[in-house]
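All protein chains but one are shown at their positions in the complex.
This part shows subunit A:
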Amino acid sequence: MKRQASRLLLLPGAAFVATVFALPVGALLLRSVSDPTWGLQNFRALWEEPVYASLIRNTVQISLATTVCCILLAYPFAHVMATRPRLTRLLTLVVLVPFWSSILVRSFAWMVLLQNNGIVNQSLLRLGLIDQPLELIFNRTGVLIGMVHVLLPFVVFPLYGAIRAMDPALMPAAACLGAGPIRAFLRVQLPLTLAGLVMGAVLVFVMALGYFITPALLGGRRDAVIARMIQLQVSQLGDWGMAATLSLVLLVATLILLGASQLLVRSPARRPAG
């Protein structure tokens, strides 16, 4: 009885989500098979026209690369954050800075920094480290720099939580038992923080799938992504059917990833209930 009553508490939230999210998204997705006429013509186009394959490939490549870069940068960062209490606040600020500015401001700031006669290239030239400016922007590198910058916190915070949750005596114990730093990390810390890592990585990957402003502003012609195409088709081409089809692709990919990550995280690291 009590449990049923408490379920009623979910009603307002559920109603809200249904009206502002599920309904419109459902209506949009329906258009993938109903716009311009009922049928699978949009999916056929997706399959047959090479532009879509290259869009999907770009999106997945950029998202994967962003995720990998985020993990590699975030792990040491989160580790220091979790194990040096004095630095925690400062590092939290550092990693949150991108949230304080709009995506446009941020992207333009990167342009200023990364362009051929920008600060980064100028400094490197002056120092004599390079002979000619590095191509840092309007290509894949630019996209990655911009995306990693924004998405880093989504790996850092789950990881920080996971590392903090570890008993601080475990790594010293592993060392005393004869495990060098690398083996201790691989056998003890990594398995115990894997859940946080996977959660952060999935979050970043999923969000990267939907990013389009950063690739548009910091990328080159070969960095077009699905989300950008959806926006184009809706706002300029008026092709709602194709936009809906591409949205469905993103949504399904996201759901599959979330489901897979749940399975991955559930099995080894979590303690059995009870």
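Heads up, the rule we're going with is that a contact is a pair of C-beta atoms (placed from the backbone, for glycine too) under 8 Å apart; a residue touches a chain by one contact, two chains touch by 3 or more; residues count from 1.
Please note the rule applied: contacts and distances are computed from a predicted model.
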Check: Which protein name, taken from UniProt, belongs to the chain you can't see among "Fe-S cluster assembly protein SufD", "Sarcosine oxidase subunit delta", "4Fe-4S ferredoxin" or "Spermidine/putrescine import ATP-binding protein PotA"?
Finding: "Spermidine/putrescine import ATP-binding protein PotA"
Check: Which residue from A:A15, A:A173, A:L237 or A:I256 sits in contact with the chain not drawn here?
Finding: A:A173
Next item on the list: Using the definition of touch stated at the top, determine which of A:L28, A:A82, A:I163 or A:L192 touches the missing chain.
Entry: A:L192
Checklist line | For subunit A, the residues touching the chain missing from this view | finding: 167, 169-170, 172-180, 183-184, 187-188, 191-192, 268-269, 271-272
